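In this view, the complex is presented without one of its protein chains, the others remaining in place.
Moving on, here comes chain A:
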Amino acid sequence: MTETETVPADPGNRAADAAIHVEEVSKRYGTRQALDGVSLQVGRGEFFGLLGPNGAGKTTLVEIMEGLRQTDSGTVSVLGTAPWPRNVALLPRLGVQTQSSAFFVRQKAHEHLATVAALYGADRGAVDRTLQTVALVDQRDTRVENLSGGQRQRLAIASALVHEPELIFLDEPTAALDPQARRDLWDVLHGLKEAGRTIVYTTHHLDEAEALCDRVAILVEGRIAALDSPRGLVGAAGAATSLLLPPERMTVAEAEAIPGVDRAVLRGGSLVLETQVSGKVLSALDALGGLDGVQTRTATLEDVYLRLTSDAGHRTTQNTENTENQA
């Protein structure tokens, strides 16, 4: 009894229970270090976002987790087993969104999906169920070549879902979708999460990551720059709240003199005051002439993301500046 109670507290066993366990994984292509000591865990039932600029190593990391690539060093465990080399017992438990080009030629949508279902050994009923899920019932008998961009993308997502996998990898699934289709897909994804599936989600849409993901990892130059819940990241980053004022209200110097204002700049036709204590600054502004025309903008995941990713890009420049300041 005591033992069973202590098990969840043991980090080692928690690792074994994770859907994905990546430890100190590195991968190099020629002279380029694509991944540099990446460690992360994705819990079962978790909706995990993977963010980062192009070339940050997202695709490599996902392909390693999918078992499409071998690591140079480090260990990877997916659903309790090693994905590399090609692990035939593991594959039916994974669902991978395919490229929107990866269709069997001259097939109707349902024929393509039925072929994929058969490759996974899924039952035939799964095809119509999945077409329903991704709202392609009306395109059932349309040739894959004649589908629109958004429809192709939904069929590619259907290929990842048709065999009801435990762990689903989605790569930019909303990229070619219109706003309505995008929201519809969010509903599908919420449904999958409620059904207990684990989802690894690569995206450039930060609003999407913020709305959907339990946790996100931000990958920059092959390393994990941040890993937390979107809320936790925004909070921990200590990202400033911005107060936007009409520029004629005061000068930059006057604004910076207000207690609590960290920085004031003119940007986009507004005087922007950055602060960690927005309440205090707002009451000071109120006293200085009212709050008419004052807008508040709180930090989002996008701010955190942009700061982390641009930090990396300008690291050298900043180092120089710091040295100068010290001197």
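In the analysis below, a residue touches a chain if its C-beta (ideal position, glycine included) is under 8 Å from a C-beta of that chain, and two chains touch if they have at least 3 such contacts; residues count from 1.
Keep this in mind: contacts and distances are computed from a predicted model.
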| item | value |
| --- | --- |
| Which of "Transport permease protein", "Aspartyl/glutamyl-tRNA(Asn/Gln) amidotransferase subunit C", "Carbon-monoxide dehydrogenase medium subunit" or "Transmembrane protein, distant homology with ydbS" matches, in UniProt, the chain that is not displayed | "Transport permease protein" |
| Omitted-chain contact residue, chosen from A:Ile20, A:Ala56, A:Leu79 or A:Leu94 | A:Leu94 |
| Interface with the undisplayed chain - residues on chain A | 66, 68-69, 86, 88-89, 91-92, 94, 96, 98-99, 101-107, 111-112, 114-121, 124, 159 |
